[in-house]
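Heads up: the structure comes next, in structure tokens.
Note that one protein chain of the assembly has been removed; the remaining protein chains are unaltered in position.
Naming follows writing order (A and B), and every chain is counted from residue 1.
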Amino acid sequence: MELKGSQTLAATPDQVWSALFDRAILEQAIPGCESLEQTSDTSFSAVVKLKIGPVSARFKGDVELSDIAPGLSCTLSGKGSGGIAGFAKGAARVTLTPQGAQTVLDYTADVAVGGKLAALGNRLIKATAQKLTGEFFANFDTALTCEETAPAA
Amino acid sequence: MKADITLTVNGEAVRETVEPRTSLADLLRDNLRLTGTHLGCEMGACGACLVLLDGVPVHACLVLAVQADGQKVETIEGLNESGQIEDLQKTFHDRNALQCGFCTNGMLMSAHALLAGNSDPSRDEIRDALSGNYCRCTGYEAIVDAISATAEHRLSAERRLSKMKGAQ
Partner (left out) sequence: MMASTDHIGQSHRRENALRHLAGRGRFVTDLALPRMVHAAFVRSPMAKGKIVELDVTAAAAAPGVVRVFTAETLNPICAPWTGTLDHFAGMKSAPQNMLAEGQVLWAGHPVAMILAHSRAEAEDACELVLLDIEDEDAVVDGDAALVEGTPLVSDGIASNLCYRTVLETPGLEEAFSNAAHVVEGRFTFGRHTAVTLEPRAVVADFDPSTGQLTVHHGTQTPYQFQDVYAHQFGLPDNKVRVIAPDVGGSFGMKLHVYNEEMAVVAASITLGRPVRFVADRLESFVSDVHARDHRVSARMAMDAQGTILAMDVDDMTQIGAFSTYPRTSVAEGNQVIRLMGAPYTMPDYRGRLSVVFQNKVQTSQYRAVGHPIACAVTEALVDRAAEQLDLDPIEIRARNLVADDAYPHVSATGYQFEKLSHHAALAKLRQMMGYETLREEQAALRKQGIYRGIGIASFVEITNPGAAFYGVGGARVSAQDGAIVRLTPSGEVHCAISVTEQGQGTETIIAQVVADQLGVTPDQVKVTTGDTDTTPSGGATWACRGAGIGGETALRAGRRLQAQILAIAGAVLQAEPATLALAEGAVIDRATGQERITLAEIGRIATYRPDTLPEGCDNSLTAVQHFAPTGYPFDFTNGIQASHVEVDIETGVTRLLKHWVVEDCGRIINPLLVDAQIRGGVVQGLGPAFFEECMYDDMGQMTNASLADYLVPMAGEMPDIEIAHIETPTLDTILGAKGVGEAGTAAAGAAAMNAVNDALRPMGARISQTPMTPLRILTALGHV
């Protein structure tokens, strides 16, 4: 399953770039995120609670950033296992382009799902994935804005 | 969290306390032990759980118990005891329009609703009316035959009645 999209964020590419590697911002942005730990400079592990159609579960997953061109692009690959609900794995290529004071983030993702999600929710998955992606960027945008206005830590 | 609901099931007043997620099917089967309503898919595809809700066939697996609050529910047990579908049951029996019996409740509900709205359905119309009822055993033909025969019996009974009235 391929997902494509574009999101305009109210921040400069550099701000967006550093937020992509910011544990606290990501934790706020990932829908249903219960905990997020940074395991290295470029990897995180997360526990996420999600409901997709008839299936709801806690996913335990890992995210890794690679092919890094600082400030421009990177690849996020992830794998999440949700017990009986199933699992998802995939990779997204993220590209940042400045647009005035803002940044356009383009992404192309290839996602595969398994378990109950695949068996039952096939028809729901694309719509749900798009919805979750939307939520992620909305949250990301909000967190980014708050971060800017908040005093530096 | 739980809700109190009051409904009429097969003519009897019922008061139950249910969770919001409890389906009407689970209420009927588990709480009231009306096990003639069957569950085959729990997603409204197979028709084994059909019941009449205020006279209209609905999938009891898709209706929440709380949605049936204040309404009238009729199940196969009620239809059977009321005698409303006696002729339909008889033609199903004569034609052997059931094997394992798991779909039969839903078939009778669909047939009952069809004949209430169309007293003289064609075979194609009967097959269409059963489009939400899955049967793995019979191959459907005997069910179509039985419904068709019931319609014929009802029509000829009506004709006899109107003739008698005409003669009076």
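Keep in mind that, in the parts below, a residue touches a chain if its C-beta (ideal position, glycine included) is under 8 Å from a C-beta of that chain, and two chains touch if they have at least 3 such contacts.
These numbers were taken from a predicted model, which means no experiment stands behind them.
Within the full complex, the chain left out of the display is in contact with A, B. When you scan A:18, A:43 or A:81 for touch with the missing chain, the hit is A:81.
For the chain left out of this panel, the touching residue among B:9, B:130 or B:151 is B:130. Listed by residue number, the positions of chain A touching the unshown chain are 56-58, 60, 79, 81-87, 89, 112-120, 122-123.
Against the chain not displayed here, chain B makes contact via residues 19, 21, 29-30, 33-43, 45-46, 48, 75-77, 79-80, 89, 92-94, 96, 98-105, 108, 123-124, 126-128, 130-131, 133-144.
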